[in-house]
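Read through the structure below, which is laid out as structure tokens, and then see the notes.
Only a part of the assembly is drawn; its chains keep their places, and the rest are absent.
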């Protein structure tokens, strides 16, 4: 286990990574963007929960899992898994463009394909193409795009084709009958690198903070109060998603990405305001934005404005 | 095609219903709660999209599909399908308690089960039970709980057991090896009855209005502005969910249930305010709450308060 993960996610050879497998998924492609990951040990996990469990139990130092998809939205399994259980910390985010190919059993043309298998999210993202090009094909759900691809190599796969990533099709040497079949041409998926709580990544000026905020149950208008904690300090939100707590209909928590680092005064102040309203909120990390975009900070929400206000108040209290 | 659907969802024998099939799912159980549905024609559809397409094309008068689950949250397929395409209208909501059984091939005990199949949502809701009672079992995704159950009757199902509703296990005469295996004991799923736009259900004093509100893209703080349209008129929200538009990361629409009927003055006023901010919002219907709970309306947001304000302003404008 290496201390180097926390400090800017630099890594050493002894670091063990896990990721949502199998090999060849977009998630492995995301992990390969982490400096040093190429030469590190990379263990595929069968589910998001399994990947996070490896980190929580210490069998892996960090895990890469998908958190948000430009087409399908938040990845529920990830949002739910990081909102409960042993606390984890996001160290970095990774963006991966998503493109799909249709791989088929040898010798089959588009018109011959009667059944196609893939993960339901991938199916949703290629639906228009499928309706137009293989309208005769029935859909068979698979647990991942890569699993569908791997299955094609079995003696009797039970289906004729798989929708998967170019990476896995290439690795497996599958016959690709159509490329770039996603309905949205610039689809992108956002992944996060998670570890146990460790020292915070340094602020870069272009950071993101991820939070899980339960909606206080006995409190109409509570969502507005939550949002107000950010807007009152000039903190923009780049993502907000509701997820059911599972306790009863209409009981939600919110998964939120906010622009800024916990060591920014305005973010620290917003977090304290949130804590008073919803004391069970969970801080999931402050880390550099993948797009390096810096926020505009209103003049009265700069660190300096906060510092001056502190000094002023101290002076008054001293009398 | 019967006009009787719109007017309070009373039905006649000639009405044709469709629902997210196959037979025996919780969705059919929901449909059977609609007065007259028992004796009406009920056609299962293979997907939410297919069910809605039957209504949009006129081949069915109305469809029942799940919209919200107390454990898994909003049903993305439904939220997305009703937010786009030909407009539809919600006529009523139906709540169905969700309980699961484990049905197995004849002669198998818990310890013998190596593979279990069901819909991924059902799997998620029985995960703790499965970890504790059939830890050896692998999971095989199915397109529905009922499909997994039906598959068990095949010569070679490819799995040993299915998680499904008590209804379908009973109908098919399956061997039930464990009952009530859901992790949450009072799980409930909310279904909606959808038709083409027709006359509005009458207000009952305990109604719900469902909306799809795109977040205006060039506008930070827009979510607060949207919420403010409700809170400024004393309208409570019972559900709010974000869904990606699919266009780019961070582009969302909101699916919202608000307390009240479009013919309530405060709701009409809130809707007009929303239309100004987000002109592409979609009204999906005002219909009676399944729980008949009436909202508290602040004194200055009653129909009477709105009427008096109108009269006052008219008087001023007349001079």
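For reference, chains read A and B in written order, and residue numbers begin at 1 within each chain.
Methods note: a contact is a pair of C-beta atoms (placed from the backbone, for glycine too) under 8 Å apart; a residue touches a chain by one contact, two chains touch by 3 or more.
Please read these numbers as outputs of a predicted model, since none were measured by experiment.
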item: Entire complex copy count, 2 subunits given; value: 4
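One rule holds for everything that comes next: only the chains that are shown with their structure count from here on.
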item: Approximate Å spacing (C-alpha centroids) for the pair chain A, chain B; value: 27
item: For the chain B and chain A complex, residues of the former touching the latter; value: 68-74, 76, 95, 120, 139, 141-143, 158, 184, 186, 188, 190, 220-221, 223-224, 227-228, 231, 236-244, 246-252
